[in-house]
Structure formats: C-alpha cells, structure tokens
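Omission of a single protein chain aside, the complex is shown with its protein chains in their original locations.
Residue numbering begins at 1 within each chain, and the chains themselves are lettered A and B in the order written.
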Amino acid sequence: MSTAPQRQRPYWTALVLPLALYLVVFLVIPFIHIVVLSFYTHSPTRIWTPELTTANYVGLADASFLTVLARTLRLGLVSTLICVLFGYPLAYFLARADRRVALIGLFFLVMPLMVSAVIRTFGWLVILGRNGLVNGAITALGLERLPLLYNETAVVIGLANVFVPFMVLPLMASIERINPALEEAARNLGASWFATFRRVILPLSRPGLISGCLLVYSAAISAFVVPMLMGGARVRVIGRQIYDQLLISYQWPNASAIATLLVIATTSLAFVVLALMRRSARQEEGA
Amino acid sequence: MNRQMPALLKPFVALTYILLLAPLAIVVAVSFGASPTYQFPPTELSLKWYRGFFGNPEFVRAFFRVSLVLGFLAAAFASLLGAAAAIGLVRFRFRGRAALEAFFVAPLFIPEILFGAALYLTYARLGIKPSMTSLLLGHIVVCAPFVIRNVMAGLVGLDPRLEEAAMSLGASRVQAFIKVALPLIQSSIISGFIFAFIISFSDINLALFIAGPNSTTLPVYIFNLLLFEGDPSVAAASTLQILIVGLLIWLVQFLFRPRALL
Partner (left out) sequence: MALTPTVEEQGSAPELEVRNLVKRFTAQSVVGPLSFRAEAGEFVSLLGPSGCGKTTTLRCIAGFEVPTEGSILLNGTSIEGQPPNRRNIGLVFQNYALFPHLTIFENVAFGLRLRRVGDRELRQRVGAALELVGLPDLAARFPRELSGGQQQRIAIARSIVLEPRILLFDEPLSNLDLKLRLAMRRELRELQRRLGKTAVYVTHDQGEALALSDRIVVMSNGRIEQIGSPQEIYERPANAFVADFIGSSNLLEATVVGSDGATTIVNAGGLMLRAGVVGHACGARILAMVRPERIRLATTDEPAGDNALNARIKEATYLGQDLHLNLRLDGGQELSVVTEGSAARRLVPGEGVVLTVDAADIFLLPK
C-alpha cells in the first residue's frame, strides 16, 4: 500500500538494490556454482577437473544412494504426519484462545523453534539414551535396557519435535482467518466438534495445512543435525551424504549433484507454498 | 468472549507442549547436576559445570568472541539491508515487485545445509579460508528475510494518512517518512533485529560448513561435544543459550508484539 504512486524511480532502486546485489553475489552465484560443479569430473588429486560429464547424476541411480534417498523421503513423510497430528489441535487452540493465552502459547512455541536444533536434540538424547530418562525408569522396574536411540524411530521423533512449529504457525494463521461464527453456525445446525472440524475447519484451513506440510517436509528431508545425533551411522540420510562427501571424502562434484537435486525439490515445494499463500490472500480481498 | 472448545483439546495441547518443552527442561536440569554423566533427574545440585564452562577458554571464546559478536554484526547488517528493502517493497509500485519480494524472502525456504554447501564450495574455489567474516556473509543472507517480514508487516499496518497529514503541514515526502513513519515502525525494526540475532546465534547448519577453527560458534562446539560425549558443561552452555534466546523472544513478544512471524 503506497501513499501515492511513485514516479521518482531512483528512490526505490536505491533502497532495494543493495540487498538485491548482495543476494546475487552471496546467494545466486554460489548456487549456480554448485550446479556447474555437479557437471564436473571428480579427480582424486585435485578434487575436480572442469571436464563436463553427467556421470555424477547417472551415478546417483545406484542402489546405495537410492536406499538413502528412499529412507530420507520416508522419514520426512512420517515426521510430517506426526507434525500434523500434534500440530492441528495446537494450531486450533492458539487460533481460538484469548489473546493472553495465545501470546503465552506462542511464546512457548517460538522459543523452542529459535533455540538451536542441537540443543533440542540434546534433550532427547538424555531422554532416550542408554542411561537416560526412559531407560532409567525401565531398569528401575527391573527390566532390560532398551536401545531407543540410533534407529529410525528416534530420528522421526527428533524431526517431528524440531519442526512442529513450522506446521503450527501457518496452520494457526489459516484458522484465525476462519470466521468463528462459521463454527457456531455449524454447531447450531447440529454438528458435533468432530463434524465441525471435518466439514468447516479442515476445508477452510487447507492452504495453511498444505503450507505447513510442505515446510515441514522440506526441512525434514534436508535435515542433517537431527538424524546425525539421533540416528548415528545406521540412519543415513541425504543431508549426511552431502556433509560426508563435502568435508570428509571430498567428492565435491557428486555432492553438488545431490545438492542440486535437493535444491530443485525444495524450491518446487516452496513455490507451491508461496502460490498458496498468495491465493489465499487474494481470496480474502475478494470476499 | 470465551469460546467453547472440545473437552479433549486442552489436555492434548498440554501434552504437546510437554513433549515440545521437555527436552529443553531436561537440558537445564542436567546442567545443574553433579554427575559427569547426563543424569536426569540430577541427584545433587551443583554449579560446577557452569564453572567448567566459564573456565574453558574455548567455550568462552565460542560464546563471547564468536557467537555473540557474529550475532550482533549479522543482525546489524541484515537490519540495514532488510529494512531498506522492506521500505522499497512496500512504499513503491514497480513491475516485478512481487517477484523481488519472493527473491528476498527465498532464503527462508532454502534448507540451510544446501546454502552452506554452496557457500563452502564457492569459498573453496575462490581460495577464501573459512573465518568469522565468511560465516557473517552467509548469515546476513539468512537473517535478512526475518527483518524484511517484520518491517513490511509494520509498514503495511501504518495509516498512510498520517504522512499525508504531515505533508499537508509542509513536510516533504522524505521528511514525512523520517519524522512520522520511521518512529512508528521502530518496534518492527527492533524486533526484526532481535530475530536476526537469534537466527545467527542459534545457527548450526551454516556454521558446520563455513566456520573455521578460529571461528567455531557455540552451537558447533556443542554439536562436536555431543558427538564425542563431552561432559555436562555442554548442558551449561546450552542452558545459557536457552536463557538468552528465551529472554530475547520474551522481549520481542511482550514489548513489541510483532505482527508477522513466518
């Protein structure tokens, strides 16, 4: 909303150009670089040579990488579903609660989000570890310790825990836009709480749900820290693959190929989210 | 008006919060324990891990000389670039405005390890050694969207008639903006700054790739200790981070009430 249509062009250019240039140099060029690198050949002595090849991409079709890929996508999906399960009620509660309660609730949602993922995962290590909370209770009952960490379940728990705020925030924004009178109208016409959710809230908060799912999924499939800490060597995901190949085995062209694919996947998801957000904003204005 | 809610909702929400916050609470509790294993609940209380943390020069360096300084610098630059960009985006109409906004905000949707990898490779090719500066340059990219979001929300909520009134009283366009709009969006800029700081302070994914041996940030240090099973001074460091982040968010939420978050 401008105060008046601007005709003096210099003003906006001066304001917007610095960041635009900065991003081109420090965001766009690096990403172009990895795409280019993904077509170079690996060299054991100089890490890479500028000979163009598609070997890196072709090489991704092998069984071990595909297993890792399948596992990553699968874990991402399960984490997303868990986030929906826990996130929907929380989003509804915050959207409909009194202002004071909603502010406090938001605080306790955003605070964990902003604290480093490392620290949050640390907490789960203590809970699920060999000498941790759960095993402490189990041994106190005289039972055998359980290996709760370093498996896929632990990774999923960690991912869901870290990313659930990504689900709640867009969902909450979507639900807030639903006129509460619609829920009351449904109740007045005989709907139980579940029927009201299914017939009124769910369809009308779908954009927020999709945004949330895409954000969580996107983050989950590119996660590195959580799977590394909670899953160890047994649960390899794509993020780990990239890290290893970049910093340990120096397979840079290969890592670039993987990274490029992941960028394409997540950017596509992001476009869908943005398009959804813009559509729901336009629908609001039209209503 | 108090709206009715289904009976099972509140207990389930409470459970969700417990699951969400328990890990943090446990870390805090462990930091006050005396045992060298991560014991929860701690059987005796002690501050020795805090003494251990402050006594460990690497820890202190990571915390004060790297993470804190980096956070402030990243937030400062991100706020400058971001606030300017936000003003340009909101107050002016030009072709491609929506696309430019999407471009500025894009880093929010790009997974950090991918950005970290890209920067790492680019720095390597250019022969730039990892340092605090190289990490700072990356953080600015990631932090700017938060400032932009906040400032845009603040500007959009501003009644344009206030500046029109100023102009009717003789102020030029720019004067009206500086004297009327800027003070009113002050809180948006500050809360954007604080968010930018937190993002930089808590970042692990970028730092893992780009931080060098002289610029190990606190989260990276904690990560390495966790991998190699350090002692609970890790918990002390984590608790401090939780405290700082919690305080800052409380500040923003209850004092500045930002309108946009994600």
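List of remarks:
Convention: a contact is a pair of C-beta atoms (placed from the backbone, for glycine too) under 8 Å apart; a residue touches a chain by one contact, two chains touch by 3 or more.
All values reported here derive from a predicted model rather than from experimental measurement.
Only one residue in the set B:Q4, B:Q175 or B:N214 touches the chain that does not appear here, and it is B:Q4. Touching the chain that is not shown, out of A:A186, A:L246 or A:A259: A:A186 (per the contact rule at the top). For chain A, the residues in touch with the chain missing from this view are 179, 181-182, 184-192, 195, 199-200, 203-204, 286-287.
To be clear about the criterion, only the chains that are shown with their structure count from here on.
Between the CA-based centres of chain A and chain B the separation comes to 17 Å, rounded to the whole angstrom. Chain contact summary for the complex, chain A toward chain B: residues 1-3, 5-6, 9, 11-16, 18-20, 22-23, 26-27, 29-31, 33-34, 37, 86, 89-90, 92-93, 96, 98, 103, 105-112, 114-127, 129, 131-133, 136, 161, 164, 166, 169-170, 180, 193-194, 215, 218-219, 222-225, 228-229, 239, 242-243, 246-247, 252, 255-256, 259, 262-263, 266-267, 269-270, 273-274, 278.
The residues of chain B lying in touch with chain A in their complex are 2-3, 5-6, 9-10, 12-13, 16-17, 19-27, 30, 37-40, 81-82, 84-85, 87-94, 98, 100, 102-104, 106-107, 109-111, 113-115, 117-122, 124-125, 137-138, 140-141, 144, 156, 160, 163-164, 195, 198-199, 202-205, 208-209, 219, 222-223, 226-227, 234-235, 238, 241-242, 245-246, 249-250, 253-254, 261-262.
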